[in-house]
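First comes the structure, then the notes that go with it.
As you look at this complex, bear in mind that one protein chain is not there, while each of the others sits in place.
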Amino acid sequence: MSFPWAQQYQPKHPLMRWIDEKLPLPRLVYNSVGGGYPVPRNLNYWWNFGVLAGAALAIQIITGVVLAMHYAANAGVAFDSVEHIMRDVNAGWFLRYAHATGASMFFIVVYIHIFRGLYYGSYKAPREMVWLLGVVIFLLMMATAFMGYVLPWGQMSFWGAQVITGFFSAIPVVGENIRIWLLGGYAPGDASLNRFFSLHYLLPFVIAAVIILHIWALHIPGSNNPTGVDVKGEQDTVPFHPYYTAKDGFGLGVFLLVFAVILFFAPNYLGHADNYIPANPLSTPAEIVPEWYFWPFYAILRAFTANFLWIPAKLWGVMAMFSSILLLFFLPWIDSSPVRSARYRPTYRMFFFIWLLDILVLGWCGGSPATPGYIIVGQFAAAYYFAHFLIILPIISRSERPRPLPNSITEAVLAKAHDRAPHGAGDPVPAE
Amino acid sequence: MATADDAIPPGEAPGPYHEDVHDPRRRDFLNIAAVSFAGAGAVVAILPLINQMSPSADVLALSTTDVDLSKIGKGQAVTTSYRSQPLFVRNLLPKEIAEADAVPLSDLRDPQTLEERTKEGHKDWLIVIGVCTHLGCVPLGNKEGEPRGEFGGYFCPCHGSQYDTAARIRKGPAPRNLVVPDYKFNTPTTITVGS
Partner (left out) sequence: MVRTIANAVGALFVLSLLAALWGSISGVISDPPKPTAADLFHKEPKALHLASDGPFGKFDQQQLQRGFQVFKEVCSNCHSLKLVAFRDLKGIGYDDAQIKAIADQWAVEQPTTNPDTGEPATRKNLPSDHIPPPFANDIAARAANNNALPPDLSLMAKAREGGAPYIYSILTGYEPIPVALKKNFPDSLPLPGLHYNPYFPSLNIAMAQQLTTEGQVQYQDGTRPTVDQMAEDVSAFLVWAAEPKLESRHVAGFATVIFLVIFCFLAWGAYQNVWRDLEH
């Protein structure tokens, strides 16, 4: 894999040579994220988010393993054990807030990573497998985040578990039995809490494994770039290290700064007050809202309020919610335009931004109470979501006339530099 | 898979990054500063991860135990618990006190007199933590009918440490006497262990 001009790993120290002969792990690292991986030279800051997602996962695993040393997965004491961490464990408040806000940071970073992939056509051939593995990671993340949110055993934990396992009861005939099987009871309880804890501990390591496959699959064609044009030669790339390690180091600093501001100064801003009330199976909170990163999908679920074609509304909602994510698996074939980057696809670019706005509207509706106003707006937005992927994209991928592509990455880079050159030193540099 | 290995003749330095072209001092300073800063930050970030394993505030708070001595007759002993460890409280017989006093300090592995191991005026009250100083088993001898070893005190069955009537190590692998915790007499018949 990789390009013929990739630098070779040349261990200098005899010990490193010895290790390289017995177990070429340093060579693997060098070829994956070191000097041995040639990367297009024109990546912009949106390409930082892959590394940031990896960092976010690492933070979640480290803080999670440590929290599990104090947490008790038992319905009677789970809530108090979390408060024990907050009050009595040394630095416990830091670890727990880092893990709770870390989940939000992980999703922010991954959403930006996905949007970048959609904008620059990173899902297209020859990177379909990278995209498919990415969707698998996203699904695993959602499952892990949901089960993690149940663990503190507050009101939102309990009713979130109740509602989300309720999705499965929409399946005809066997649905209710599946739900009872998932919960290990008729309502969330000790059995559910223990299995969610077990899986919440397991799945991050599965995610880490799929990430390795994701990176492996990426290294076969190499990274995409903002022009979407294939790498033509050595002048188009730079070694990952030191160029992109330096850039990612800076990106990581900015990420941690944003993370720290939320963690230390607004740790409960992204959470819900009701989850500080211990779970009460006899009383539902006035308003059940999932965590913000599920809001768009929650809005899609709620948008289906009418039975249609002999299928009940509940089943429509659940099918639509799952389909809204699963359709991403087919995206590389739904959008068959040979041009990757939206820079050269004016129509796609316009619809991409409309879709982005649509996602924000869906999120806003999903996080609001289920009053008729929000439901109606959510129904429009949900209809547009499906229309975008399943109707608009297949049409524009054939009808659109792309703008002329640059011959190579280097040509695009030098043209940009040329555009900049006539300006005096004091002139502002025009935005790209 | 093998293309990359075959394509470049060994010894050629590919890629546009040539370390020797630039002024090394400026480059070194910034890069080294950034990397060392990151390293220092990582080390500080690890501290809470280590510190979280130390006893938490609620564990540290459970640090005192009150014992009522009025119901313990001469020659009797009770076992209670202090910081989740057994606490041996024994009302020594005059014979046991005499035996302990008769031992020359030079015979002891961890020289201490019975006076040093009891409170002034309460030489008959021996209060020790019932954890063998060898590897932490609970010695026998505080319960009626248990073997008390060759020296009439405590006997640890795990590795054969023998303690005398003042709970001092006399024989076997344990390095030190059974530990006397911090305690004080509130009244002649009640004590508070711990502070």
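Read from first to last, the chains carry the letters A and B; within each, the first residue is number 1.
By our rule, a residue touches a chain if its C-beta (ideal position, glycine included) is under 8 Å from a C-beta of that chain, and two chains touch if they have at least 3 such contacts.
Because the structure is predicted, anything quoted here is derived from the model rather than measured.
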Residue among A:65, A:174 or A:383 touching the omitted chain: A:383
Chain not shown: contacting residue from A:25, A:187, A:273 or A:356: A:273
Full-complex contact with the absent chain, from A:58, A:77, A:187 or A:260: A:260
Candidates A:70, A:116 or A:247 - the one touching the absent chain: A:247
Absent-chain interface as seen on subunit A, which is shown: 41-43, 80, 83, 86-87, 93-94, 97, 238, 242-243, 246-247, 249-250, 252-254, 256-257, 260-261, 263-265, 267-268, 273-274, 276-277, 286, 303-306, 308-309, 311, 313, 316, 320, 323, 327, 330, 333-334, 336, 371-372, 375-376, 379-380, 382-383, 386-387, 389-391, 394, 413-414, 417
Positions on subunit B where the hidden chain makes contact: 16-17, 21-22, 26-27, 30-31, 33-35, 37-38, 41, 57-58, 61-64
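As a convention for this text, only the chains that are shown with their structure count from here on.
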Sites on subunit A touched by subunit B in the complex: 1-8, 35, 38, 62, 66, 69-70, 84, 87-92, 94-95, 234-235, 238-239, 242-243, 246, 249
Residues of subunit B touching subunit A in the complex: 1, 3-5, 7-8, 10, 13-17, 31, 34, 38, 47-49, 51-54, 56-59
